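Structure first, then comments.
Showing chain A:
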Amino acid sequence: MPTNPPPSIVLEDVILAYGEHRVLDGLSLSVAPGSIYALLGGNGAGKSTTLSALLGFAKPESGTILVSGIDPAIAPDDARRQVAYLPENVALYEHLSAVENSDYLLALSGSPRSRDTIITALDAAGLQERAWDQRLGGFSKGMRQKVAIAVALLREVPVLLLDEPTSGLDPRATGDFNRLAIAVRDRGTAILMVTHDLLSAIDIADRIGFLDAGRIAEEVEAAGPDRFDIRALHARFAGPVAV
Partner candidate 1 sequence: MGDTPVGDALMRIWMYEARLLMRSRLAAFALILMAVLSIAAVIAGLWEVASQRAAIARIAPAQADDIGAVADWIDKAKDPGSAAYYSFHPTWDAPSPLAFAAIGMRDVAPYILRVRALGLEAQIYDGDVYNAELALPGRFDFAFVLVFLGPLFVIALFHDLVSGEREAGRARMLAALPGGSRHIIWRRGMLRLALLSTTLAAPFVAGAIWSGADGVATLTIVAVAIAYLAFWAAITTLVSWFGRSSVANAAMLAAIWLMTALIAPTLAHVAINQTIPVDQGAEIVLAQREQVNRAWDIPREETMRQFYAAHPEWADSPPLPATFHYKWYFAFHQVGDEAVAAKVRAYRAGLERRSQAAAALGWILPSVGVQAILTRLAGTDLIAQLDYQDRVRAYHRRLRNFYYAYMFRDRPFGKADFGKAPRFSQD
Partner candidate 2 sequence: MSVVRLIARDEWRLMVRNRVAVIGLCLTVLLTLVAIATSWTHQRGVADLRARHQAAASEAFDAQPDRHPHRVVHYGHFIFRPLGPLAAFDPGVDAFTGNSMFLEGHRQNTANFGDVRQSSLLIRFGQLTPAFVLQVVAPLLLIFLGYGAIARETESGTLRPLMLQGASRAWIVLGKSMALGAVALIVGAPAMAGLALIATQSDTSLFPVLAIAIGYAGYLALWTAAIVLVSAIVHRRRDALLALIAIWAVTVVLLPRVAPDIASVRYPLANRIQTDVAIARDLRAMGDSHDPDDRHFAAFKQRTLARYGVSRIEDLPVNYKGLLALEGEQMTSALFDRYSSQSFATQEQQNALVRAIGFLSPTIALRSLSMAAAGTDLAGHRRFLKQAEAYRYSLVQRLNRLQAEGVTYADDNADDAGADRRKRVTAANWQAIPDFAYRPMAGSDGAIAALSGLAVILGWLIAAALALAWATRRLGTR
């Protein structure tokens, strides 16, 4: 490999507190372009706050946060131009169709696209043709996610932030999502996904970080044909189980 490209997401020694309570306490991690970083952790470990900080919603007391080299605390709009964010429950406009939703959101983010382009992206995201012009009212979470990812693809953002993308998805939909995430990564996008879903993380992540009390307690990188030692990870994540 030639020189490594600079990481798209950087968090370094980030300390962020809500009042007296330090939610992030020296958090450091980085995500390179074209890689997936899975951030695992229990409730209250600081996962959502990490995303908030990256989106510029929460400002750290100290430390460095960079999104494509931009500090979201200083220039939130510039940072957000580099980011697509998918909340846990991707909610779109039920009164608009998939194409209309995409069209609208693209226009809102200042990157309008033609209908053909949108359809190509929806297709690439795996949304079936009959759903393109259907109102979103009856869409499942998986389908809505596909629309949102199509929008992210069309925005050509270098960073994708995913909040619990697989929670509530059935195994088949989870598989669909995982394939899509890999496809996006392979286009060079840096993906940070916050999740409870160890299996998905093992399947697609290039690196897994365990968040505990606001800092990375342990970080493992995929290596070798098996990528991760599933047993060790599971033990680390769920705690030892007495049999």
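On how the list was made: all candidates are chains of the complex that A comes from, given by their letters.
The working rule: a residue touches a chain if its C-beta (ideal position, glycine included) is under 8 Å from a C-beta of that chain, and two chains touch if they have at least 3 such contacts; residues count from 1.
Remember, predicted model here, so these are calculated numbers, not experimental data.
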Task: Chain touching chain A (counting every copy) in this complex, out of 1 or 2 - done: 1
Open item on the list: Touching residues of chain A toward candidate 1 in the complex: what are they?
Closed with: 55, 57, 76-78, 80-81, 83-87, 89-93, 95-96, 100, 103-114, 117, 148, 154, 156, 161
